[in-house]
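Read the structure below first, then the notes.
Here the complex is missing one protein chain, while the rest keep their positions.
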Amino acid sequence: MHRRTFLLSSAGAALSAFAPATGVLAADEPADFHIAGILAFSGAYGIIGKDMRQGVELAIADRGGKVLGKPIRVSWEDDETKPQPAVQKATRLLAGGAQMMFGAVGSASTLALQGLADQRKIPLLVTISADDKITRPNGSRYTFRTSNTLGMEIRMCIEFAKVKGLKKIYGVTADYQATRDGWELFAAEAKKAGIAIVGNDYAPLGNRDYSVIVDKMAKSDADGIAVIVTGNDAVTFLKQSGQVGLNKSKTQFGPVLQDETLAAAVGPAAVGVYSGVRYHFTVDNPANKKFVEAYRAKYNEWPSSFAGEAYDGISWWLDVVESTKSWDRETWVDAFAKSTRENSLEGKKVMRGCDHQAAQVGLWGVVTEGQAPLPPLTMKITDVFDASKLFDVCS
Amino acid sequence: MSAGNVSLQCENIQVAFGGLKAVAGVSRSFQSGRIYGLIGPNGAGKTTLMNALSGHATLAAGQVILNGRDITKLSVHARTRAGLGRSFQITKIFSGMTVLENLKLAAFAHRYRVQPFWMPAGRFAEIRQDAEKVLAQIGLERLAHAPAENLSHGDQRALEVGLALLSDPSVLLLDEPLAGVGHERLEQALELIRRIVAGRTVLLIEHNMDVVMQISDEIVVMVQGQLLGSGTPAEIRANPAVRAAYLGNDE
Amino acid sequence: MSTIVIGLSLSFLLFLLAAGLTLIFGMLGVINFAHGALYMLGAYVCYQIVHWTGSFWIGLAFAPLVVAALGAAMEVVTLRPVYNRDHIYQLLLTFGFILVIEESVRLIWGLDYKQVPTPDLFSQPIALFGSQIPSYRLFIIGFGALVSVLLFLLLDRSKLGMVIRAASSDSEMAQTLGVDVAKVRTAVFALGSGLAALGGVVAAPLVPIELGMGFSVIIDCFVVVIIGGLGNIKGAIFAALLLGMARAAGFTYAPEWVELITFVLLIVTLMTRPSGLFSRKGRAA
Partner (left out) sequence: MSMLRLDQILMAAAVAAMIVFAMVSTSEESLNLISLILIWGLLAIGFDLIFGMAGMLSFGHAAMFGAGGYALALLAPQFGFLPSLLVAAVAGAALAFLLSVFALRVSGLFFSLLTLSLAQLVYILASTKLRAFTGGLDGIPGVLRPALFGVDFYNNRNYFYFLVVVFVIGVAIMALLRISPFGSALKAVQANDVRAEQIGYNVQRLRQCAFMISGAYAGVSGALLASLMFYVSPQMLHWSTSGDVLIMTLLGGKGTLLGPVLGVAVFEVLKEELSQFTEHWYGVLGIVFILCTIFLPNGIAGLFAVLGRGRKGASK
């Protein structure tokens, strides 16, 4: 038994040196293209799962429900925003012969699925989790992400701070590895750009009271408030900073602070808050227009960033699979690693071979009051940052 | 009956609850092979003194010496191992188990400091013998396999004495062993206590005057947390101070 | 100075959250894990009322009543047959409640966020001690103080309170004295559920209203109830003050350690004075 070498940090890649797990790779044609959809339909991210499912189902309908001449079948499973159910249900679907995995929502669940993807040699398509660890240089061979990374969104914050001319920043960061790294990157880049950091507080994840931190911010001479928290914490912070009218005197912004869903949760206090935007239905290109009309026709609501990114990612993947004319998963992986999507919903996206992350433009917007038929609180895209500014070059 | 050597020695025992001194300096020695009846009005501190001896009440001051060894600091189970058994005013036995199983538990606790876990309990023959020996002593053979909680009050009191016996105590503290025992079973219960003495020291608390006079070799009278005096049943019955302080208001 | 005012608002919000649990836990001896779910339900019902009537105050008045009625119904149907059994079975029931309540909220209101705006009366900050204090925080302090006084008077001073305490300390005895213990228990559970909902309504303008909001509250409630002492309203007030101030200080100087402060405080209490720092009884056996 040769010793299995195994590095904790890049768990994925090093796992390849052992006998293939499940039988010989089926080269003959299976009955259908079975997708294992592992999303959160309950728990903190339940709302996101629903939108992503709608995006994928629309993408499949748009191509007549077929790829490589076979019907596409999606099994949706609820991971309750927790890693254990995610892996448990994914294992079941892979055992049932799924060709690929789609999901998950929370980074913890996605990282858990990544281990499974590498071990079982099944492609995993990620279209929302932003943790940079998911697409590391020579990381997991079978994982691809077509949506934003947190690192890219942090860089957008810097670009915005420069454009806006902010001089002093006070930050609040969730005490979670991905957001802590995000703050370190932001502080380093800010120093380079000559922007002063007045202070930063690490608040516990899922914190329910930011009033003391908001009070400190209000009393500081900072002109910009960097809010590096995600999901519910963003809503809690903005509701409580709204009660002090922090937005009047200071500019609040964050990598993934607001979108239509979160703005609806915050209410009027969200107006004037700046945030990175992963996808927006007002992006002006033919592909996006067609998608938005089809989405509104089918679901009678505007597509959220979750639905848009899901639609965009799965369409791109299925097109590449179609182009390979093969059922061999390794061929799909090699083809997708080199592919470019000219007409994605956000313009051009280039899949980077070194870390399987799609390089793409960065959308940045501000929450404004929308006139009907737009939602009452909607994002207005104010800047589109070029990919070169947002991604480090990698071989 | 071998009398003479001191088995239990109390040195200025004091127990206080908040300001109140329930036991205010009791010093006395007890000899093996004798039955001592501890009497006194309600609230005299009899049960508190017994709790102090058995480790269920912490001492404010004083010492308890058992067979020449200071056990004041020992925990309850260590005192039992040192040879001090007791029964409780409110019967405490193991419900959900048979009489024999109750006794076997006490036998295991006595024989093993670290309870064996490598063999089923049924395989320990010497334990079964110990239990059956005491079962016979307390006269409950016919109830061996009856659930302990279904026993009559008198039988439960007998079982409790049996449990104490299994740790082969040199000093046995009995807190109202005859309480609730019906008139017809009284003689049988008294006979049981006489039989189990066999060289041990027995200190029992009893409110029934003619019973305690009948069973005890020596009577110790306690009032307001202090010993008033002691003597043979006859002496105590005649002692004016005891009569005034205690027997005068006998219910 | 402003930190103290914010600390006070933290304290009273914690008290409002925990008051219902102290009542049910203390008076009925039921470890009510569904307390968080009732808190969430209160927020959702308040959202619905505000959605219909546009007034936060009508929501504040009626949401607790609605949830109290639901609590009473739940208690009669499920808890009543289980009181005579080991406490653990009541606990298992409350686990069942969590799942049922969460599922029914999902059915009625769906998955998306709901939003209750800060009432206009308290939406503007007030300059106090050199910084901008949200007036809604002052409302929480005032309202929390009012509720704590009312609860204290109800339980410790009123005849009804005496009956409740009698029923909880010795139900057989109370029964013989003519107290309909079953009704009293239902009333206590209903009052506890109503208080949980009240906590939800007051917290609605501060936090996102979503299915998971109840789950994050349970541990905080237990901390306040344990430190304060079971069923001890006065104790709960002091415990909430202690915890609120500790957190305010924590957020000021070491925000990362705030969660740990909560647990160290709890563990020290459980080890030194398990029956609560402020309860009359000494160490529990």
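By letter and in written order, the chains are A, B and C; residue numbering begins at 1 in each of them.
The criterion applied here is as follows: a residue touches a chain if its C-beta (ideal position, glycine included) is under 8 Å from a C-beta of that chain, and two chains touch if they have at least 3 such contacts.
As the structure is a prediction and not an experimental result, all values here were calculated from the model.
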Touch partners, limited to displayed chains, of the chain removed from view: A, B, C
Across A:Gln84, A:Ser249 or A:Ser323, the one contacting the chain not displayed is A:Gln84
Which candidate, C:His87, C:Arg157 or C:Lys183, sits in contact with the chain we can't see? C:His87
The listed residue (A:Val74, A:Ala187 or A:Leu205) that touches the chain absent from the view is A:Leu205
Could you tell me which of C:Ala69, C:Met173 or C:Leu260 touches the chain that is not displayed? C:Leu260
Which residues does chain C use to touch the chain missing from this display? 31, 33, 78, 81-82, 85, 87-89, 91-93, 95-100, 102-104, 106-107, 219, 222-223, 226, 256, 259-260, 263-264, 266-267, 270-271, 274-275, 284-285
Touching the hidden chain in the full complex, which residues of chain A are there? Just list them. 1, 4, 6, 8, 11-12, 15, 18-19, 21-22, 41-42, 77-78, 82-84, 87-88, 91-92, 95-96, 107-108, 111-112, 114-116, 118-119, 131, 133, 175-178, 204-205
To test your reading of the contact rule: which positions on chain B touch the chain that is missing from view? 54, 75-77, 80-81, 85-86, 88, 92-97, 101, 104-106, 108-110, 112, 115-122, 124, 127, 163-164, 166-167
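We adopt the following convention: only the chains that are shown with their structure count from here on.
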Minimal path length between chain A and chain C through chains that touch? 1
Need the central chain here, defined by C-alpha centroid distance to the all-chain C-alpha centroid. C
Per the C-alpha means, the centres of chain A and chain C lie apart by a whole-Å value of 36
Mean-CA-position distance for chain C and chain B (Å): 50
Can you work out the whole-Å distance between the CA centroids of chain A and chain B? 75
Going by the contact rule at the top, pick out the chain C residues touching chain A in the complex. 2-3, 6, 9-10, 13, 102, 106, 111-115, 117-118, 123-125, 130-137, 203, 205-213, 216-217, 247-248, 251-252, 255-256, 258-259
Given the complex with chain C, which residues does chain A contribute to the contact? 41-44, 46-47, 50, 81, 175, 201-204, 206-209, 211-213, 215-216, 218-219, 232, 235-236, 239-240, 242-245, 261-262, 264-268
